[in-house]
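What follows is a single structure, written as structure tokens, with notes after it.
What follows is an incomplete set of chains from the complex, kept in their original frame.
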Amino acid sequence: VGTRLTDAGPFAHLWGTDEVRAVLDDDGRLRAWLTILSALADAQAEIGIVPREAADAIAAITPDRLDHELIAAETRRTSHSTLGLIKAMQRALPDEAAEYVYYGITVQDLTDTWVALVIRDVGGVVWRDLRAIEESLLVLAVAHRSTVMPGRTHGQPGAPITFGMKVASWVDEIRRHLERLAEGRSRWLVGQLGGAVGTLGFFGQEGPRLRRLFCERLGLADPGIAWLTSRDRIAEFGLVLAMISSTLARIGGEVYELQRSEIGELREPSDPDTVGSITMPHKRNPERSEHLDTLSRLVRANAGVLLEAMVQAHERDGRGWKTEWVALPEVCLLTSTALRLGVEIVAGLEVDVDAMRRNVDAGDGYLASERVLAQLSGELGKHTAQALLQETLAAGRDGRRSLIDALAASGAMDADSAAALVADPAIVTAESAVDVTVERCRAARAKEPDRWT
Amino acid sequence: VGTRLTDAGPFAHLWGTDEVRAVLDDDGRLRAWLTILSALADAQAEIGIVPREAADAIAAITPDRLDHELIAAETRRTSHSTLGLIKAMQRALPDEAAEYVYYGITVQDLTDTWVALVIRDVGGVVWRDLRAIEESLLVLAVAHRSTVMPGRTHGQPGAPITFGMKVASWVDEIRRHLERLAEGRSRWLVGQLGGAVGTLGFFGQEGPRLRRLFCERLGLADPGIAWLTSRDRIAEFGLVLAMISSTLARIGGEVYELQRSEIGELREPSDPDTVGSITMPHKRNPERSEHLDTLSRLVRANAGVLLEAMVQAHERDGRGWKTEWVALPEVCLLTSTALRLGVEIVAGLEVDVDAMRRNVDAGDGYLASERVLAQLSGELGKHTAQALLQETLAAGRDGRRSLIDALAASGAMDADSAAALVADPAIVTAESAVDVTVERCRAARAKEPDRWT
């Protein structure tokens, strides 16, 4: 049983997806570690460092053949991270192979190489889900290219925008994350083989060749040099995921606010079984959107730990390194959950076009103030017009008059001209933003693979 | 099976103690929740809100009588944090009691009250372990009141100190944490009963009385007002634990550095079964000390999340609140582990008095430069002496001459006078610091309870 509520039965789904859990949990980790140790033995057999038969025997070990209790007990007894595993593997091997498992390498060779495999697997999920979100958003942006709604600045209604433009701004950001993933991949997917201090001293002359063969077998790049205390790769991957989570929190926050009953422009999809509140049975809460914010905070905190972990000393430094054991999986699990929620939200987002229109109209014309200013600027000069309007519109709002009435009453503009400006949301640039963004994303999608690796 | 490596079989002991896990894990949480719901029903029975028989039936439920699969399944299905539990409890109750479980309250009433119980339990562990560390340190400080060793500033040997003074500085800090725990207790150990929005509207006139009776039964204070979005209590507790973890990391860091082979003044206790390295069989690593730094980073990051969670909106705000579900247990588990390591390290710390002496002597007399400066200041004036020594000692060090030779050669001081200063470590204030600190701690200990609550 997990201690962390993040792993506990009833709540675990909020803090990790099954898919990424399968990469990171005891079983997934063990499988990957066996794969790595098998690749090592295979490379060593090719060079002649271990017998071919030993390598084959090692390759044949599966998690179910290991004594998991022994692994845990020996790990605790020896305070050594992998000696328990080694002993369990030795027991599962024929005598003539038992000495050749985990031959000449150090813990970080295993765990860091595993990190690269984790990044490969999790990065693939992130890539796929980000692209799914992008696809939904592209469709949404096009559909609402000209759907007028209030723009809002500092929490207050401003000039109209289109919902399509808002969505395009999201997708524009997501596309940059896809770029970052594409660019970072070659830095992240590298193996680690350094031995005790990075010199592979155990292997003498064969060190560089062994590392190359080892990495090849795992589909990872050969780093050319040990990175035992050079951790920017991990920090960078964590930070990219933190940026992605933050973008999702931005989208979630928008939905959360625009779903307020008093606004009612958006509504996240909800499941009929969902119970919003057991004390207030009428509630429909933007739970998924809200959770995106929760997740992003935790991801950022953990990514910060990864960043701090870059400052390491000498040839191995457990202080920062061991924080990665906790923080990197956390970043992966939480971000994957955020992505799953993001996929669901954008795919099922309910857009209330009428409410958007209503909210523009509820502005009593004041949302046209930018246009009125533009108009009067031509006549009076911009800053003169601004000062005049500043006063006129304040008086109008205080007197609860509409913009049209306020302008007409002040003599600043006749009612017909004002009405014409109020009627025109001036969304040409918004529509252009949709067009440009959609085209850019479509072009990028056409040229890139569906799968990250 | 846990996903997080922090909960996984072989490594879980590095990231939580069994004792605090028992408070926080599925089982511990469920037990505590049942206790809370029983206290609620009991208080409600006293007022006449629910039948006494129902309250008794609720009090009789134990975790083993609940269908844990149902809890998880219904939690997921309804997206409601406690509806699964409610359904399972209803099944475990006779029909006439089933409607009276979890009567009229909201999730946070349960989870926040649980947080207070967690703080009570974990705070008790922290108090106990901090005091155990204090006791060991007091003994150590007294034992080494006059043990001379190099002081070090900016990583470079400076004037001599005593090891007792170094230890006294640790214990002085720990004593302040005990003060903080004592002061914060009354702010932290309060129940939560607010209902939907903090008004206990479900209970009409009986709200305040019900809350009082509920809190009484749990040994918690009545807050007088709901704190559904007022989260400074949790943030403060988390931050105090983060400060404690940081102090432990400071102590650990000191041991880690002074255990360097090149220095060799301290050595953390080690278990004979411990294997430092499987590639370098001669290694003895300061693993526990090192891990204190690792833990403190993670605690700080999570405490930062709790601090951020203070900024909440309206009457319930899942964005910050739900981060507490993850960050508070994390802070508790990691700090408890750090305390356990701290207890072990200070209880078994090996102090190499000879190495300390050797390292002072290895300074070739230069560690007496503060004393030499004081002496010459009386003759030449302080700043004149400083400028003179600045030059003389630089030349001496560059020429690999001892301080005594350098002074004598320059004519600044005769060799005998210099030798007398080198021989006197000038540790009166250091010894006084030990005395004052030990006395202060002893006096505080005499007046305070062994147990936090």
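Labels for the chains are A and B, by order of writing; each one numbers its residues from 1.
As a convention for this text, a contact is a pair of C-beta atoms (placed from the backbone, for glycine too) under 8 Å apart; a residue touches a chain by one contact, two chains touch by 3 or more.
Predicted model, so just to flag it, every value in this text is computed and none were measured.
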Statement: Given 2 displayed copies, the complete homo-oligomer in this file holds a copy count of 4
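Heads up, the rule we're going with is that only the chains that are shown with their structure count from here on.
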- line: Chain-centre distance (mean CA atoms) for subunit A and subunit B, in whole Å, is 32
Field: Of subunit A, residues touching subunit B in the complex
entry: 1-16, 21, 24-27, 29, 68, 71-72, 75-86, 102, 104-107, 195-197, 202, 271, 273-280, 285, 287, 290-291, 293-294, 297-298, 301-302, 304-305, 308-309, 318-320, 322-323, 325-327, 329-330, 333
